[in-house]
Structures are given as C-alpha cells and as structure tokens.
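A protein chain is absent from this complex, but the other protein chains hold their places.
Take a look at chain A:
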Amino acid sequence: MTPPSSSSPPDRRPLIAFAWLWVLIPLGYGIYELVRKATQLFTG
C-alpha cells in the first residue's frame, strides 16, 4: 500500500485560460468576420 501523497495537485487555471484563449481567439476572428458579412443583409 502506498502512503497518501502530501503534495497538492498543481494549479491548472493558467493552463485552462491558455487553452481556451488558444481556441477562442481564432473563433472570435471568424465570428467577427461573419457578423460583418451578415450585416449586409440589412444594409446591402
């Protein structure tokens, strides 16, 4: 039987923030371009 580890797991919050920014920044660019184009329905 192994003794319980006294060290707490590392803080994952910076990694979570980085991972979400990695995917949300390009997605935000895509949505921005989409909104720009979609407004043509009302202005074009």
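Everything below uses one rule, namely that a contact is a pair of C-beta atoms (placed from the backbone, for glycine too) under 8 Å apart; a residue touches a chain by one contact, two chains touch by 3 or more; residues count from 1.
Basically, contacts and distances are computed from a predicted model.
Taken from the listed names "Integral membrane protein", "Dihydroorotase", "tRNA-specific 2-thiouridylase MnmA" or "OFA family MFS transporter", the protein name that UniProt assigns to the chain not shown is "OFA family MFS transporter".
Chain A meets the missing chain through residues 8-10, 12, 15-16, 19-20, 22-23, 26-27, 29-31, 33-35, 37-44.
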